[in-house]
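Complex shown without one protein chain; remaining protein chains in place.
Every chain is named by a letter (A and B) in the order it is written, and numbering of its residues begins at 1.
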Amino acid sequence: MKDFWTRFRFNRGAVIGLVILAVVIATAIAAPFIFPTSPWKMVQRPFLPPLTQNGLPLGTDALGRDVLAGLAHGAYVSLLVGLVSTVVALAIGVPVGALAGYFVGRVDDALMRFTEFFQTIPSFALAIVLLAIFQPSLTFVIIAIAIVSWPPVARLVRGEVLSLRTREFVEAATLQGLGNAQIILRHILPNALPPIIVLASLMVAQAILLESSLSFLGLGDPNIMSWGYMIGAARTVIRTAWWLSFLPGMAILLTVLALNLIGEGLNDALNPRLTRKSE
Amino acid sequence: MTRFILGRLIKAGFILLAILIFNFLLIHAAPGDPAAVMAGEAGAADEKFLADLRERFGLDQPLYIQLWTYLQGAVQLDLGFSYRQQMPVAELIADRLPATLLLTGVAFLLSLSLGVLAGVAASARQGSWGDTIISTLALLFYATPLFWVALMAALVFSVWLGWLPGFGYSTVGAGYTGWAHALDVAKHLVLPATTLGLFFTAIYMRMTRASMLEVSRLDFVKTARAKGVKRRVILRRHILRNALLPVITLAGLQAGQIFGGAILTETVFAWPGIGRLMFEAINQRDYAVILGVFYISGAMVLLFNLITDVFYVIIDPRIRLTG
């Protein structure tokens, strides 16, 4: 563990990313306390520019709502969607990949055709169709994102499992008479964990981007103030109130950037043999 | 080789069929149908009006019969008829396809060439200022929401500076022909193609750089160095050639997927392409059009995957093809 931290810290970008992410998380947690009234509350004249009114440092939107409060509450939504949809995607992708890689043959073939099938449909288009069917609520946005983002997990896990299943410690476990389930869960998956963790951190970033894109197109949950929603809502007034689109975009950019930096740091720390900047 | 391609084509046919069935069932599960949408646009309609429309569109048939009818047509490359636009879907797609191909084609070539160049440059001077700047930029592009860059680009270059048109495919009603028209379209293309390309540039750049670094550590490169082969030659002949393989795989995957990514860009820039056509068709429940786009884009993905694999062999004869 200490080793891990030393290696992670060596990547300066990763540390910066961690700091940014910590700020975002803190904002998400603190939002309900700093801005106890709903971010939907109309508090002042519409289209108040930033830095013109005390108490409203970032101004107001088309209905006179506090932009800063919106951004703060949006942090929570973005992180929630990013994390939960990644967990769901892992819950689909890891078993599919593990089974395919472990049992090879027919099972592998069937599962991989299934995965390929999902990769052939343009993922963004599929997400849109899914939301047209289910009608966007937070739950379905998360499900739709998970459905379009699990195939890479399955492929990665399959590859790892394929290479691990022939290792000695697996053979030893087989000889001990352990069942397949136990071998997969106890021996193979823990060893496949590092690359999965790295991929997961990048998936959270992608999920945040995807959620914001969907919200931008009006396919987000209308009861939730998310960053993508804020940009989409401000799009038509971009000429008169550009900051309304600019600010939430910066928030997304920083968060996603932070997650990517952390992903790289994790990669350095967990898979030292793969990429080392310092070589 | 022929056998390999044939086998793959048959497999692709099955996947395509599965995609059509899956999406057919999916969109029919969505609430409402095209008759309801058209009635909705009219603002008033009685039951007879709806029943007439449904009969005319064949929507009064049981679902499995509708599916069967559709598949029969689809197998013969007949994509059906658009209820909303009163046009054959094939014609509708053919109308919109050039715009999307132009946009995505230019964005794709731009990002691939720019990404590979930057990646090579960065890896050649690893750890230098140039590398840091290129890597940081790539990371930034990678983390930026595409639609947001598009908006900001339109704001800055079109609204504020007035250098480039911010919307559309060509100037409405200008009636340009020949070169003037081409120039007009090119001007309209700059912003959407650049923004769409940015994200992919970042990906290719990162990929190329990583791949170059990895290959340069392999034994045969060390051997070549030991033999005193010139740096430049090593870079081009030995490293680049091998490092490009994963980049090509990715490019193949993305060339097919690029339709989906174009939805956002086409929306922001009002680009009259396939992405928008599909987005509108979903909202209008124009079943045949949605399926048609999935059909075409699915076929594109499968085709590009095949091309990638064949390309692989050409670039690296050691790889063997298996169906």
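Side notes on the structure shown:
In the analysis below, a contact is a pair of C-beta atoms (placed from the backbone, for glycine too) under 8 Å apart; a residue touches a chain by one contact, two chains touch by 3 or more.
Note that contacts and distances are computed from a predicted model.
One chain of the complex is hidden; its UniProt record names it "ABC transporter substrate-binding protein", one of "ABC transporter substrate-binding protein", "YeeE/YedE family protein", "Glucose-1-phosphate adenylyltransferase" or "Glutamate synthase". Among the residues A:50, A:64 or A:152, only A:64 touches the chain that is left out of the figure.
Of the candidate positions A:233, A:251 or A:266, contact with the hidden chain is made by A:233. When the whole complex is considered, the residue among B:166, B:252 or B:298 that touches the unshown chain is B:166.
Within chain A, the residues in touch with the undisplayed chain are 38, 40-46, 62-64, 132, 135-137, 218-223, 233, 235-237, 239-240.
Contacts to the hidden chain, counted on chain B, fall at residues 30-34, 36-49, 52, 56, 84-87, 95, 166-168, 171-174, 267, 270, 272, 276, 280, 282-285.
We take it that only the chains that are shown with their structure count from here on.
Interface residues of chain A, counted against chain B in their complex, comprise 13, 113, 116-117, 119-126, 128-130, 132-133, 135, 205, 209, 212-213, 216-217, 228, 231, 235, 238-239, 242, 245-246, 249, 252-253, 256-257, 259-261, 275, 277, 279. Residue ranges of chain B in contact with chain A, taken from their complex: 15, 18-19, 22-23, 26-27, 29-31, 127, 139-140, 142-148, 151-152, 154-155, 159, 210, 213-214, 217, 253, 256-257, 259-261, 263-264, 267-268, 278-279, 282-283, 290, 293-294, 297-298, 301-302.
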